[in-house]
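In this view, the complex is presented without one of its protein chains, the others remaining in place.
Presenting subunit A:
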């Protein structure tokens, strides 16, 4: 722009860049602190008072202990199972529902859609849902973390909106060639909607990866605990004791601190690795979700 900018405008621009830089720093710093602390020398972290601008010393002791811990490993395995199976089920259900409910000529389309969207605003709540899961015998099984959240109405709306954007002529010509609705869905709609599928994988996958509340109320057996429940023990109830049986007496306290940081990094890395690849898609997903209907 060649227009001359007034003093006030330039002042605003400088202030704006400053404010946003500060916000960015404030968002990133806690993660950087955790990262630095996790690879630091345990003794040094405990002695350091205040901000950590780079790792103090270097030690992977904490990571070694995290990966030797059986709870973390079974937690990881359980979470992986839930993420893979759960997301696959989520995708299948959402695609089927979105396709069926995006077809204009289906007679009961609108009432069914209403029945689904209604559940976004009113539902039975915690206790009746818990009793139901208990009654159908899912209590203390991994399926209690997968089946009750088999699909989300919000994501269904997003995918339906995307499917409505697929040109009708493609479907018609496929049907003239004798394709049925399943073929049309899997051969035409899904391949044409890959960006939305990517968004769905991100949304559902991250939700499964991060969820802990359902596990806390439905899972009793420790061997079935997902990663987040183990994390809760280590981070919130502060019991790193189980991990430190391998460490000699005097060193326990400091290592306990760095174990916490290493656990945070280890449990967050998978999501953060996927994040840059999917970023361009999820912005789109949020936008589609915002469109009414």
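Quick notes on this one:
Note that in this section a residue touches a chain if its C-beta (ideal position, glycine included) is under 8 Å from a C-beta of that chain, and two chains touch if they have at least 3 such contacts; residues count from 1.
Assume contacts and distances are computed from a predicted model.
One subunit of the complex is not drawn; among "Sugar ABC transporter permease", "2-oxoacid:ferredoxin oxidoreductase subunit beta", "Glycine/betaine-binding protein" or "Aldehyde dehydrogenase", its UniProt record names it "Sugar ABC transporter permease".
Only one of A:151, A:196 or A:262 touches the absent chain when the whole complex is considered: A:151.
Residue A:210 is the one among A:43, A:74, A:164 or A:210 that touches the chain missing from this view.
By the touch definition given at the top, subunit A reaches the unshown chain through residues 6, 8-9, 12-13, 16-17, 19-21, 23-24, 26-28, 30-31, 33-34, 48-51, 93, 96-97, 99-101, 103-108, 112, 115-116, 119, 121-132, 136, 147-148, 150-151, 168, 172, 180-182, 185, 206, 209-213, 217, 228, 231-232, 234-236, 238, 260, 264, 267-268, 271-272, 275-276, 279, 283, 286-287, 290, 292.
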